[in-house]
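Have a look at the structure below, then the notes.
Heads up, one of the protein chains got dropped from this complex, but the rest are sitting where they should.
Naming follows writing order (A and B), and every chain is counted from residue 1.
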Amino acid sequence: MTPLLEIEDLRVSFPTPTGPFDAVRGVSFSLGRERLGIVGESGSGKSLTGRSILRLLPANAALSARRLTFDGTDLLSAPTRTLRALRGSRIGLVLQDPKYSLNPVMRVGEQIAEAARIHGGVSAAEARRRALAMLEAVRIRDPERVFGLYPHEVSGGMGQRIMIAMMLVPEPDLLIADEPTSALDVTVQMQVLAILDDLVARRGMGLIFISHDLDLVSSFCDRVLVMYAGRVVEERNARDLAGATHPYTRGLLQSLPRIDDERAELPTLSRDPAWRDG
Amino acid sequence: MSGVVGWRARLLSDTPASGREAALGRLYRGWLQFKANRLALVGLVIVLGLVVVALLAPWLVTHDPYRQNLAQRLLPPGAMGHLLGTDEFGRDILSRVIIGARVTLYIVALVALIAAPIGLIVGTAAGYLGGAVDAVLMRLTDVFLAFPSLILALAFVAALGPGIENAVIAIALTSWPPYARIARAETLTVRKSDFIAAAQIQGAGTARILFRHVMPLCISSLTVRVTLDMAGIILTAAGLGFLGLGAQPPMAEWGAMVSAGRRYILDQWWVATIPGLAIFVVSLAFNLLGDGLRDVLDPRQAR
Partner (left out) sequence: MSGDGSVTVRDLSVRFGRGSQAVHAVRGVSFSVAPGESFGLVGESGSGKSTVLRVLAGLNQDWQGTATISGLDVASGDRRLPRIAQMVFQDPYASLHPRHTVDRTLAEPLAIHGIGDASRRVEQALMAVGLGPGFRFRYPNQLSGGQRQRVAIARALMLEPSVLLLDEPTSALDVSVQAEILNLLHRLRRERGLTMLLVSHNLAVIAHMCDRLAVMNRGAIVEEMAVAALRRGEPREAYTRQLLLASLGYDRAVAASMVSYD
C-alpha cells in the first residue's frame, strides 16, 4: 500500500534583512494510516511543517521540496483550486487557537453543517443531524443550544472542540492537528484524543499530531518525530520514546517534572550547536 | 569611517549600556524603518524645510514683506526682481510666503501643544478610571465632537474677537476630542493587562499608573493622529484667515493672502495661487509624514 502522504526534503525559509532564515531545513517523512507525532519547542519548525502540507504559509515564506504528495496528488504543483478542494474535505487542519478558524458572523452549528455538506451531497437536514452528532461526539453537552451560538459566545475550550468537530465531520483522510488540545483541560483533552483515536482505528484516517507535550505524544501516537531548529533530529516508535538516543530528546525528557519523582533540581538543556546539523 | 560603523553597531546592539542608549537604539531602529518609506521621507524633508524657513525667515526674505509700493502692484513672477511677483499693494509675495511660514508653524505647534495633552489626559483618565468619570468625560467629549469644528471655531472667534491667538485657541478647543477618544481606546486595551496589574500590586497610585504606565502607550498613536491632523489644522487656520477671522492684515498669513488674492484670480492668478500652493504642499507633507510615522509607531494601524 502506498503511503497517504510523502514528504521529501521539505524546506521553508523567510526573507529577513540579514538574508534568508531557514525555518524548516530538509524534513522528510511518510505517513500511512497512523498517528504520527511531531514534537519540538517553539521555533523548531513543527507547525510550519504541518502547514506546508496544505500550503497555508505566510505570503513571504518560500516553500520547496523534492516531493510533497498526498494520495498520489502532487501538492507542490497542484493548482489552488485542487488545494482548496482538498482542504477541509480530505485534509483537515485543527489549530491551537480556534479564534482564527471560525467565522465570527456565522453560528457554529451552521459552520459544522456546511463542512458536512462540502463532503458530499447530503441534504441540509442530514448535515444538521451530522453536525449535532459530531458536537455530541466532542463531548459538548446540550448540542442543540451550542449549535445556535456564535463563536464569541463560546469559551476557548468549547471553541476548540467545535473546531475539531468541524474538521472531523467531513471525515477527512488526513488530519493535521497543531496543538489541538493544549487549551483544553486534561480530562476533556483525554476525551477529544479518544475521538481522534477512534477515527484512526475505525476509518483509517492518517493523523499528524503536532505538540510540545512529549508525554502526551508518546502515550497517544504510534510514531514520533522530534524536531529541533527546523530539522528532524530523531524518529522513534512512540512507546519507545523513553529510549531516545539523541541528546536533545533525552534532555527534553529529563527536564520534565513528574508527579512520582522527588528530584529537587531538574536537569536543564545545554544546547549543542552541532544539533543544528545532526 | 570606523567611527560611523562604531556608533551604528552601538545603537543596534542588544546590550545597551544605559537607559539613554537603549532609548536611542530604539529610535534608530524606528528611523531605519521610517527611512525605507520614500514618500514619508519627502514629507519629513518638507516639514523640516518649513521649520528652517520659519526660523531663518528674516534673513531669507528678499524684500520687506510689509512695505507697500503701489507703483509696483500686481507684478507677475520674475518682474523687477520679484521672484514670485507682487500683490495688490505691491508687496513681494515670496517674502510674504516665507514670513507666513512662521505664522503657520506657530499655529500648528500651539494647537498641538494645547490639544494633544488635553486629549491625552481626558482620554486616559476616562478609560482607566471608568464608571462615572468615564461617562462624564466622554459625554463632554461627545458634545465637542458633535459640532462641526470650523463652525465651533467660528463661534469662538466671534465671541473672543478675531486674531491669531484666538484662532489658535478656537482650533485647539475643537480638535482635542478625537485625541481623547484615541487615548481612551488605547487605555481600555491596556488597563486590564498584566503589567498594569503588576504596577497595582507594587502599590503604585492611580496618578503614577496613568502618567508612567498608561500614557507612554497612548503617545505613539496620538503622535500619528496629531501629525495627520496638522494638514486639517493648517486648512482650518487658513479658512479662518480667509474669512477674515484669523490673522488680521497686514499680517502675512497664507489663508488671508489667498483670500485677498481671489479678487484678481482671473487676471493675476499668482497672487492667490502661490500662498495656496504653500498651504497645499505643507498639508500634503504633514499627511505623508503622518503615514510614515504610523507604519513605524503603530504597526496595527498600518496597511
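The rule we apply is simple: a contact is a pair of C-beta atoms (placed from the backbone, for glycine too) under 8 Å apart; a residue touches a chain by one contact, two chains touch by 3 or more.
Note that the coordinates shown come from a computational prediction; the quantities given were computed from them, not determined experimentally.
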item	value
Options A:D74, A:D185 or A:D240, residue touching the unrepresented chain	A:D185
Chain not shown: contacting residue from B:A199, B:L235 or B:I265	B:A199
Contact footprint on chain A, counting only the chain that is left out	41-42, 141, 155-157, 185-187, 189-191, 193-194, 197, 212, 214-216, 218-220, 251-252, 255-260, 262-269
Positions on chain B contacted by the hidden chain, ascending	14-19, 21-23, 26, 193-195, 197-204, 208, 212-213, 216-217
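One rule holds in what follows: only the chains that are shown with their structure count from here on.
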item	value
Distance from the mean Cα position of chain B to that of chain A, given in whole angstrom	51
